[in-house]
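There's a structure below that I have some questions on.
For this depiction, one protein chain was excluded, whereas all remaining protein chains were kept in their positions.
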Amino acid sequence: MRGIARTLALAALSLATATPLAWMVSVSLMPKGAAATFPPPLWPARPTLANYRELLFDHAGPGGGVTGYHIAGAMLNSTLLAALATVLGLALTLPAGYAFAKLRFTGRARLLQALLALAVIPAQVALLPLFLMLKWAGLINTYAGVLVPGLAGIYGVLFVRQAALAIPHEMLDAARLDGASEWRILMRIVLPLLRPTVVTLALFTFLASWSDFLWPLIAITDQRLYTLPVALAAISREHGQDVELMMAGAVVTTLPVLLLFAALQRFYFSGVLGGGVKG
Amino acid sequence: MAWWALGTTGENAPLLLPAFVRASGIRVDLQAVPWTGAHEKLLTGFAGDSLPDVMMLNTGWLPEMALLGALASPPPALLADQLPGARAAVTLRGQPLAVPWTADSWVQFYRRDLIAAAGYAAPPLDWTEWTRMAQAIIRGHARFATLHLLDWPEPLFAYAAQAGEPLLRDRDARGNFRSAGFRAALAFYKQGFDLGLTPKVTGAEAGDTYIGLRRGWFAILPSDAVFLGDARRAEHGIAAGSWGAAATPGPQGAGPMWARGTCLAVSRTARDPAAAWALVSFLAGAPLQARLYGITGDLPTRPSAWNALPGDPATRLFGKAIAGSVPIPAVPEWERIMGEVQLVAEAMVRGAYSVDAAATEMDARVDRILAKRRWLLDRGRLA
Partner (left out) sequence: MRRRSQGHAALAFTVPVLVATFAFLVVPTVAGLLLSATDFDIYALADLRNLRLVGLGNYAALAHDPAFWRAVGNTVLLAALGVPAAIGTSLAAALLLDSATVRWKPVWRLLLFAPYVTTLVATALVWRYVLDTRAGLLNDALLLVGIAPVDWLGDPRTSIPATLIFIVWKAFGYNMLVFVAALATVSPELREAARLDGAGPLARFRHVTLPAIGPALVLASVLSVANFLQVFAEPYVMTHGGPAESTTTILYFMFDQGFTWWNLGTASAVAVVLFIAILALTAVQARLAREQEWL
């Protein structure tokens, strides 16, 4: 009895939580103007993909010219940037996290402390001077300029270190006795053992890069380099009243990461429940 | 070659380009930039060394771009055959900085049926009589008389122009918002909200203003010339003949309006200046200006292009308003000053200030914005 009441309560809460996302999909399938009526319709009377067509492909503009929202390009930019950020982030933080956990070297304790102290700095403090630095380096309005701030991956290092601490020393020492190089040990022994951590970190980095807004908003001025959130925010400023179009934009921005997450949720939930990722 | 174009004009610019590309063989990478956010995008573009070769600018931003040294001087030939106000608007200290492209003003568009139902043939042009008409409108013909969006500075500044007092004083280095004229305009603006003649909404809340006009949510839509283009498009549902245009009301009848408009400028860092000026020369030419009017309602800056325009009353009204317009203060901080003044005006409407207190607050904020300008002027480092 009790179980049913709680299940119902959870179901109600989950439903309320999921409603805005379901409504987003529903409205994106409505013809223009349909969502602005009162009371707001829950389902499209006649579903249409017109909003997606308008969003993704060049089309005839209001006066007959050909215009487009560059959303397909933004999807490509977002995917490429998030993939690059993930690969670069893993390449930088995995070896370092492992080294801080398992390798003996002078200054390890002090460097670790320094990293912990630096983790306190909010990224926003660095944004303004970072813009000037990248301007002098000629990197504003480039992919590289967007990627750069993410390379200071302190949280990734600490996250990997936490997981790597659990690897038994004997295993590594046995490999060393067999003459394996440290690089080989990292690739062949450590990474396979840390697979859930690696997947979680990769997913986390990908999501963070995909959703990042403030820095790409500043660092990119060319529409052809816009990421999805920046492109979407720009379109909403000019076409904010066009609810159905904006919802189609929200769907193409958010659905890919939701699907990616649903596919990898097993790792993510165990990663978070293991502790150690910043929220 | 990269070109940034603004707003509706930018969205329709793809229509204009094919003829140029065919004739010159130059490929143009056009980006349509929304008006909101365009100013910050241009500044960020300058700061990040990523300005396009050619850009469409609000003429009010020219002092700022001049200060930054961002623009190349146009060839003198492009500045012939221009309305005197348009040429003045792109010239700073005798130096032209850009080529005028579109001219604009600010008028009231009204629904004939609703104004007639209130007992008027057209909206009166003086504040007292206009208010009487507006009160008649809301007594049963429409929910509101007009729409002054709270995050748009245009309506307030339009009334300020009517009052005819300079907005800055002391070498344009201090606010002059406590002047009797501005305070009268501010009081008229506030009264519109206090009497329920206009809703207290921002642009985001108001949604599509044409739907509001069509459904009779309000009877009068103050607007620039973009209305002329939009009214022709079926999607906005504004029937021809259902609306009229009247000048912005003033304290004693319609007075002058601020000079508004856009221009085309070439970046100092343009890779191929000759090609960039070729594009400007094409776009700002009289035939194209007349064609642009046909597409978007943007009004020409060249007298010869005006000759090709239809003589309908609304277009003639704009022509008259443009001819009688006065320049806005030529300071780099102008865009920010307008935004800041409107923020105070919004707070006033929502009850935070009286008219006098709001004017005092505006002067205080504007003086703070202009502090660096005063310092530079005092040291002779700014002409």
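For clarity, chains are labelled A and B in written order, and residue numbers in each chain start from 1.
Everything that follows uses one rule, which is that contacts are C-beta pairs under 8 Å (C-beta built on N, C-alpha and C of every residue); 3 or more make two chains touch, one makes a residue touch a chain.
Computed from a predicted model, the values in this text were never measured in an experiment.
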Out of A:21, A:50 or A:83, point to the residue that touches the absent chain in the complete complex.
A:21
Residue of A:186, A:201 or A:225 in touch with the missing chain, whole complex considered:
A:186
Kindly note down the residues of chain A that lie in touch with the hidden chain.
2-3, 6-7, 9-11, 13-15, 17-21, 23-24, 27, 35-40, 91-93, 95-96, 98-100, 103-106, 108, 111, 115, 118, 120-133, 148-149, 151-154, 157, 176, 181-183, 186, 207, 210-211, 213-214, 218, 228-230, 232-233, 236, 240, 243, 246-247, 249-251, 253-254, 257-258, 261-262, 265, 269, 272-273, 275, 278-279
Against the hidden chain, chain B presents residues 39-40, 43-44, 46-47, 64, 67-69, 150-151, 200-202, 204-205, 332-333, 336, 343, 346-347, 350, 352, 368, 372-373, 376, 381
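The rule is simple: only the chains that are shown with their structure count from here on.
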Express in whole angstrom the distance between the two chain centres, defined as the mean CA positions of chain A and chain B.
40
In the complex of these two chains, what residues of chain B are touching chain A?
2, 7-8, 11-16, 29, 31-32, 34-37, 41, 44-45, 47-50, 204, 207-208, 211, 229, 233, 235, 295-296
State the interface residues of chain A toward chain B in the complex, per the touch definition above.
36, 61-67, 131, 134-135, 138, 140-141, 218-219, 221-224, 234, 237-238, 240-241
